[in-house]
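Right, I'll just put the structure down here and ask away after.
Complex shown without one protein chain; remaining protein chains in place.
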Amino acid sequence: MDGSINFTPILEQVLDEVRPLTLQGKVANYIPELGHVDRNKLGIALYLPDGGTYTAGDAHERFSIQSISKVFTLIMAYRKLGDSLWQRVGREPSGNPFNSLIQLETDQGIPRNPFINAGALVVTDVLCSQYVNPHLAILEFIRQISGVEDINFNPRVARSEAQHGFRNAAMANFIKSFGNLKSPVENVLETYFRQCSIEMSCAELVSAAQLLVHYGTALGVSEALLTPSEVRRVASIMLTCGTYDAAGDFAFRIGLPAKSGVGGGILAVVPGRMALCVWSPALDAHGNSLAGSRALELFSGRTGFSIF
Amino acid sequence: MDGSINFTPILEQVLDEVRPLTLQGKVANYIPELGHVDRNKLGIALYLPDGGTYTAGDAHERFSIQSISKVFTLIMAYRKLGDSLWQRVGREPSGNPFNSLIQLETDQGIPRNPFINAGALVVTDVLCSQYVNPHLAILEFIRQISGVEDINFNPRVARSEAQHGFRNAAMANFIKSFGNLKSPVENVLETYFRQCSIEMSCAELVSAAQLLVHYGTALGVSEALLTPSEVRRVASIMLTCGTYDAAGDFAFRIGLPAKSGVGGGILAVVPGRMALCVWSPALDAHGNSLAGSRALELFSGRTGFSIF
Amino acid sequence: MDGSINFTPILEQVLDEVRPLTLQGKVANYIPELGHVDRNKLGIALYLPDGGTYTAGDAHERFSIQSISKVFTLIMAYRKLGDSLWQRVGREPSGNPFNSLIQLETDQGIPRNPFINAGALVVTDVLCSQYVNPHLAILEFIRQISGVEDINFNPRVARSEAQHGFRNAAMANFIKSFGNLKSPVENVLETYFRQCSIEMSCAELVSAAQLLVHYGTALGVSEALLTPSEVRRVASIMLTCGTYDAAGDFAFRIGLPAKSGVGGGILAVVPGRMALCVWSPALDAHGNSLAGSRALELFSGRTGFSIF
Partner (left out) sequence: MDGSINFTPILEQVLDEVRPLTLQGKVANYIPELGHVDRNKLGIALYLPDGGTYTAGDAHERFSIQSISKVFTLIMAYRKLGDSLWQRVGREPSGNPFNSLIQLETDQGIPRNPFINAGALVVTDVLCSQYVNPHLAILEFIRQISGVEDINFNPRVARSEAQHGFRNAAMANFIKSFGNLKSPVENVLETYFRQCSIEMSCAELVSAAQLLVHYGTALGVSEALLTPSEVRRVASIMLTCGTYDAAGDFAFRIGLPAKSGVGGGILAVVPGRMALCVWSPALDAHGNSLAGSRALELFSGRTGFSIF
């Protein structure tokens, strides 16, 4: 299947079919700001290297990207440290809920992968060591690779995360006790809560993901930011670890490397072939967008973009 | 990269480069029969849909396929039960060593996936319910899809496994205590130990794997044995769960769906594109062939067969 | 409080108060033979070194002693091996349900204590190494120390345990895989299921417990079977490990070293001071007799026999 097809009707058809699912599941409400989001929101955007961007539904409305930010901070840290990054965070699926402290204890403070919260905190700590203002560096990087200048934090969301972030504070302190956080716990947490509060639309997320689609070359950036091999490795971690403890099921049903966030967004990328982002706020029991997962499954089944 | 290339020199080059690694690692010796295998053995075979089979080294010498048999029994059980199979075994990476009983306790007797021992025992139990002589049915199926009539069990290996198989016996009894084994524990174990003792060569394994390369159509079998969608799903489980608790690292470094066995074989498959089998008896700490893993990594890096 | 008091009215009063609790809880029914027991049964027997034996209710009716047998096999193995026994089984509370395999994996096949099933299997294995007919040796020992010649196994219960004993079979095989069972798994399990099926009355159990009350000297046996120090040690294990994962609560509420069984019996012993046995078949969530626990608590509170 190639770029000469008009994908807009396919995307619209997919949205129509999954719309009833937006009534099921649960909008994340551990902080009030997320709980207020309208569960009827539903958007999708597709980027193809030779066909441009297709959108449907609320594809241009911004939402809290939450854990999708972990893809961007991983790329930033990977660029800075190269493969020595893997001395501080693993690349294995965790087999446990995303905020589990159990494995961290067994593994002596080395998180299983960069997409569980523990691993993302270590990645953020790397950025805290590399940048004077790490949260601004993250924002600038995302603005640069997406080509959208007014992407920003939501300070109320960031503050609210900080006020309710006892589990993340526990994790950061625990990792620190093993010596695997270098910056003060408070700084790492503050940066982390800010990166999670960034708001982007589906269309903006697939723009940013061009960096992975084009094997390391971002939109409007002259030099390559990652090598093709590094891009493949990021994609492999998305496939095996990107959707919490449902990654195996995601690979099985959908067959696309993807990263989800509790804001209801899911960003899927196949290097060389496509980026796809879907948004629907209500979540399944694993914390992945319910309608969004199904949309990805329908799209993948119909278009043959599965990597398998 | 396509089938018009002669891949034999590439395979030979890869073997030459990894040969020093055959001196490292540890040949499995939990049963004497496996421990006696010559650690210098090294073979590789490649099947391409439009280019036939290429081999190098000891590609035609048979070895104990061990856990690679789990791919074949999974296919057989999946054919029989369809997606209802997943009520009895999961599809998630385990995040724990391959013989762990811990998750089994937490998960009430439902193994995480069909490629850890616990899951393979449940799959074998399905076959025990479906066939009068399940071990013969397994053998016949492998003979059929590979087109090799004299593939057989190694009865000494099977007997030795039974004599030292206390961990598997523990697991089978434990699963039975949760009601997730239907046949008598002894029958399931006997069938399981036999399937693990089957001996095949790299060349024979890629022949058998044509079933997956051709999206469900086996060598010399008229009807499709699996649907393309089912083949993709088997491949996704191989990618996320096929190499014990190193599956994430395997996906990261190699990018190929694969299943390894403690006999030192690794079978990798990309549906529609290729099957690759490598054999070198010495294992790394995770139980995967050390030189074999590196051979897959070199081959994948040079040929672009990675799925990412 | 001393032996010149007539304790019979106190025992009767305690039974009257706890009788309503016999309607609550659940009679063990994992094997049919246990499930058929009348939940209205309620008996108690007290032995005092200077006052003889007092009984009330169904104190002379036999029931399945089940895990109370672990006290007797522990004494037998301790006599044979002395403190080298503790190389094969620990003396720490497990903090987990009584049939957990998790700690066994972490602890490399060394069970936490002799009163969880895993530990009792190791203790029984010790007896299998020491006696040609270990089950007969156990029976003979219990007959000897209690002075009751016709105590016996219930073969139907033993057979039924064997038919439903997958969890115990899992544990025995698991321990064997770590090398901490010396005899064949089948022999150990058969002996274990038989010892659990022994039937005794409350009165007979306090007779047998004289061995502990008199610091090692059993009823009608001339030589000392244990040293006073060994008796204290058995009592300490009863206190910290004798009532599954409710041992801390038992010590807190009752303050008596005790061992319970799923047949509804609980045997409590304070060396030098008393032995007390209560029987009521319905169990609480931890597997301890519900009315029996409360009877011990009332008795302990009123008489000052608590060790604290």
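For reference, chains read A, B and C in written order, and residue numbers begin at 1 within each chain.
The definition used in the following text is that a contact is a pair of C-beta atoms (placed from the backbone, for glycine too) under 8 Å apart; a residue touches a chain by one contact, two chains touch by 3 or more.
In this text, all values refer to a predicted model and were calculated from it rather than measured experimentally.
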| item | value |
| --- | --- |
| Partners of the unshown chain among those that are drawn | A, C |
| Touching the absent chain when the full complex is considered, from C:Leu34, C:Ile145 or C:Ala235 | C:Ala235 |
| Touching the absent chain when the full complex is considered, from A:Tyr78, A:Phe115 or A:Phe174 | A:Phe174 |
| Selected residue (touches chain absent from view) among C:Asn152, C:Asn187 or C:Ser306 | C:Ser306 |
| Where the missing chain touches subunit C, by residue | 90-96, 103, 112-113, 229, 231-233, 235-237, 239-241, 245-249, 251-253, 255, 257, 270-271, 301, 306-308 |
| Interface residues of subunit A (partner: the chain not displayed) | 100-102, 105, 166-167, 169-174, 176-177, 185 |
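In the analysis below, only the chains that are shown with their structure count from here on.
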| item | value |
| --- | --- |
| Among all chain pairs, the one with the most C-beta contacts | A-B |
| Between subunit B and subunit C, centroid-to-centroid distance (C-alpha), Å | 48 |
| Multi-partner residues of subunit B (at least 2 other chains) | none |
